[in-house]
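Every protein chain of the complex appears in place save one, which is left out.
In this document, chain identifiers A and B correspond to the written order of the chains, with residue numbering beginning at 1 in each.
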Amino acid sequence: MRYLYIALTEIKSKLTYRFDLGVEFFSKLIELTMTLAVWNAVFSSGITIRDYDKKSMIAYLVISSVLSFLYTFEPCFRLGKLIHSGRLSVQLIRPINLWKSGLAEQTGRKAIYFIILFIPFVIFAKLHNYFVLSIILFIVNFVMFYSLMAFISTVAFWLENTWPLRPVFSAVYSLLGGILFPLDILPEPVYRILVYNPFALVGHVTAKTLTGSNENIALYILISVFYTLIFYFLYKIFFKAGLKKYEGVGL
Amino acid sequence: MKKCIKLLNMFFKQSTEELLIYRSTAVITLIFSFMFFAVEIIFGFIVYSYSSELAGLNFNQYMNLIFTATLITNIYQFFFTVGHENLSDYIVEGELDYILIRPVNSYFYYAFNRQDIPSLINILVTTLALIYNNRLNTDINFSVIVFYIICILLSVWTLFLVNQIVVCVAFWKEKVNKLLGMPEYFYDASSRPLGVYPGFIRFILSYIIPFGIITNDSSLILTERFPLVHLIYIILWNIIITIISVIIWKKGLKHYASAN
Partner (left out) sequence: MNIIEGENLSYDYVSFEKKSGFKGSLKDLFKREKITVNAVKNLNFTVEKGKIVGLLGANGAGKTTLIKLMTGILTPSSGKINCIGHTPMFREEKYLSRIGMMLGQKSQLVWDLPARDTLELLKMIYRINTSDFTERLEKLTEMLSLESKINIPVRKLSLGERIKFELICSVIHNPELLFLDEPTIGIDILSQNKIYDFLLEINRIYGTTIILTSHNTKDITALAKEVLIMKNGEFIYSGEVKELRILTDKDISYTLSTNKDINPYIGEKGKCERTGYCRYKLNVHSADELGNLNFKIVSSVQEDASDLDYILSTIYSGE
């Protein structure tokens, strides 16, 4: 209940800053335009790349880029902000779980995108009989990505500034997540390794599922759950160790 | 003039001192900026493994474009980024009061307020990458290099101006964080061959926010002739927008002073 309230508060604040929301959409649009324009030029000679013709490539890129609205890196800097503003101590004495409230915040922050995304989701996924599995993959991935970010956020205990990490994530995500190009146009052995990385699961794999060309959804769900657990335990361990240091400093 | 040089010197010294305080942040930022560079290069390799030409550019020209665009960003980053980041904070948090009574030019005081020293390493690496990429290029002679450097410096100023104007929005609007990132998106989009874009986007990136010209045309100097018209256009654009941005700055300060 409390966590639902946290999520609702986040939705409200997101709606208050509609200008920001507009800017966010616009910047994503620029990024997508850039990627599409480049691939459009490549395809202009009428070639096909692996299984992709111009149309399927565009479909893939649009979907993966729309998906990327859901996977942003705010949770990664949450802890750093709490530490630097001195509010962590306040949070710690509250009867509330920091990891869960973070997840609630992130869910609230993304609620609008969920709603927007749901329409194409229903249209695309229904065509392919994977509807239920797709939804499960979607949800598991969301939690998995959050737990990865939460785990990384614990470096804030050892680092005075965490903001320089932000561009790294966008770089890694756009490359390993398959935002700039589908990972399966890479050489087969490279692809086979890359496809199981967490970024690929939320990006490439989900986009493929939605375009209806993925059969191992169950396997990917399992892997995603596995990642979630690992990141969660890593978070626990690092958070504990970090807290010791934090208390040691006596902030 | 002497005062300006002394002040610049002082800013440089203070930037260095601050760098030493936030060493680990600086190192991380440095490493990560190289990852960006790597992503761009990998993307180039992938695209060119399926096509020998992209919008009229061959692989070498494409790499020149990427490296030139990166070099311009690196130099901008060195001179202005930290200053711009601080400035938007100062405006929003109301920390500009003291500059209003100082006998200095506030526009330039803030423009050159902080340098990002680690970017020097990025500049060096990007320059080496450019040299390597053009090791077999026979078109390069002394005048090409001079011309190229002039264009790069003009481009840095163009990039500065766009960011400066966006930062000034903070005088009138409170929540500007997301907006501050906009020029970067436009710039990234401009570090692709302009020819891949449909006409109207090309027009915007050439004449309205001329990032497309500064990246594409500057890099083409190394392999082809530079379209003189564009150079003149950029010079004019820079002069006019400099004047406009100074006016906006002054209006912003006035607005700042009268708002309580």
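Just so it is clear, a residue touches a chain if its C-beta (ideal position, glycine included) is under 8 Å from a C-beta of that chain, and two chains touch if they have at least 3 such contacts.
These figures come from a predicted structure and were not determined experimentally.
Engineer: Which of the displayed chains are touched by the chain that has been omitted?
Structural biologist: Displayed chains contacted by the hidden chain, ordered by label: B.
Engineer: Going by the contact rule already stated, which one of B:Met1, B:Ile21, B:Leu136 or B:Val229 would touch the omitted chain in the full complex?
Structural biologist: Residue touching the chain left out of view: B:Ile21.
Engineer: In the whole complex, not just what's shown, which of B:Gly56, B:Gly94 or B:Gly181 touches the removed chain?
Structural biologist: Checking each option in B:Gly56, B:Gly94 or B:Gly181, the one touching the absent chain turns out to be B:Gly94.
Engineer: Among B:Leu7, B:Ile42 or B:Ile165, choose the residue that contacts the chain missing from this document, as touch is defined above.
Structural biologist: Touches the omitted chain: B:Leu7.
Engineer: In the complete assembly, which of B:Ala38, B:Val104 or B:Ile232 touches the absent chain?
Structural biologist: Touching the chain that is not displayed is residue B:Val104.
Engineer: Identify the residues of subunit B touching the omitted chain, counting contacts across the whole complex.
Structural biologist: Residues of subunit B in contact with the hidden chain: 3, 6-7, 10, 13-14, 17-18, 21-22, 94-95, 97-98, 100-104, 257-258, 260.
Quick note on the criterion: only the chains that are shown with their structure count from here on.
Engineer: Need the CA-centroid distance for the pair subunit A / subunit B, whole Å please.
Structural biologist: Each chain's C-alpha centroid was found; their separation is 29 Å.
Engineer: Sort out for me which residues of subunit A touch subunit B in the complex.
Structural biologist: Touching subunit B from subunit A are residues 17, 19-20, 23-24, 26-27, 30-31, 33-34, 37-38, 40-42, 45, 47, 49, 159-161, 164-165, 167-168, 171-172, 174-175, 180-181, 185-186.
Engineer: Going by the contact rule set out above, which residues of subunit B touch subunit A in the complex?
Structural biologist: So the residues of subunit B in touch with subunit A come to 22, 24-25, 28-29, 32-33, 35-36, 38-39, 42-43, 46-47, 50-51, 54-55, 173, 175, 177-179, 181-182, 185-186, 188-189, 192-193, 195-198, 201.
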